[in-house]
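Reading through the structure tokens given below for one structure.
What follows is chain A.
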Amino acid sequence: MRFLNMLPQLLGVSFLAMGLGLLLMGLGRQFTARLQRRVGPPFYQAYLDVLKCFSKTSITHGFVMDLGTIMSLAGLIATAYYVPFVQWTPTGSGSLVIILYLMTIGYLGMAMGVSASGNPQAPLGIARALALMFGYKVPLVMVILAMIVVTGSSDLLAIANAQQGGPSNWFLLKFPIGFVAVEIAFQAMIGERPYDMMIAPAEIASGPMVELSGKYLGLAFLLHSVQLYVETALIVNLFLGGAANPATFFGKQVLVYLTSMAVNAVMARYRIEQGIAHLWKWAGSLAFIQLLTTKGGF
Partner candidate 1 sequence: MYLPDGYTTLEKLREAGEYADYDLFFGPNHPGMHGNFGYVLTMIGTEVVRVRPNAGQLHRGFEKAMENKAWAANVSLIPRVCVPDPDPNEVAYCQAVEKLLGCEVPIRGRWMRSITLELSRLGSLYMGMGGLAGALGHYSTMYLMMIERDLILDRFEALTGARVYHIYNVPGGVRNDAPEGWFDSVSRLLDHLEAQMPEYDRLLYENHVVWDRLQGMAPITAEEAMASGVTGPALRATGVKADIRVDAPYAAYPEIQVDIPTSGGGDALARAVQVRLDFAESVRILRRLLARIPDGPVHADLGNLAKLKVPAGDAYSKVESSKGEFGYYVVSDGGEKPYRVSVRGPSLPAGLYLCHKHLPGMKIDDVAAWMASFAICPPDIDR
Partner candidate 2 sequence: MTPERFSSQLARFFGDDARFTDKGGAQWELRVPRDRCLPLLSFLRDHSFVHLAFISAVDWPRDQEIELVYHVWSYEHRVHVLVKTRTEREKAWMFTAHRLWGQAQAYEQEIHEMMGVFFLGNPDLSPLFLHNWHDRPPLRKDFDPKAYSLKAYTLAGLGLAPEQKEDGDVPS
């Protein structure tokens, strides 16, 4: 019964995540365009793209491709149910372990769906994405652990609540080293340069998306949009103290995303092993210092 009551909220959050994520994508594209001294697409371009993708015919290489694509977006949307939006989640829980692991099912679905397409460039891209995940998960987790040590809770809602009462309480100030580490990891999480080896059109012809057409591509876009929503919201909740109203929250998300897009615009792409090494070297060591200083010992 409780679950039934939850359904409208779940539906709302699903569309909120997709909608805001697509808006973020559109804003990001326009921001990049401005950095590149051009007009750029309208901010609602991402919506048009997705709708167009769904209006096209598409191909499939078997049921695994369908299953994987559905699983991927479902996983990410389910994650969105656990990420606090303005100190609230529809499930009433913001467990960080759930968020970290539930996101993985999205990646697993994507990985499975695209490698079922039978194109070697897709698993090439996925292998890169997973290898990169190896690189950024650890720094991210270390910083989160530092917060758990301090707040005594692994619930994102509690962590966000602990930062209420003005920017001086934000964990951005409490964990400055950790913030830098997570920002580096975030760049890799959303797959922007210098860590966009997963897509890398010039190398592996857009990698995982290589065989996606029509609605499959549309779902992949939605996946990316929800991923953006979830990951920016994660940063906002972890470091920027969540927000009191939706507009502020989304504003902070935009800020986080555009910072990343600005780096994206002026960076080239690492080779994959360089990327992982870079992540471990910088993000990893910073996060390690953060965790060590917070915990005060092993």
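Per the selection procedure, all candidates are chains of the complex that A comes from, given by their letters.
Brief remarks follow.
Keep in mind that, in the parts below, contacts are C-beta pairs under 8 Å (C-beta built on N, C-alpha and C of every residue); 3 or more make two chains touch, one makes a residue touch a chain; residues count from 1.
Keep in mind that what you see is a predicted model, and the values were worked out from it rather than measured.
Within the complex, chain A makes contact with only one of the listed candidates (1 or 2), namely 1. Remark: chain A residues 32, 35-38, 120-121, 124, 127, 193-194, 196-197, 200-206, 265-272, 274 touch candidate 1 in the complex.
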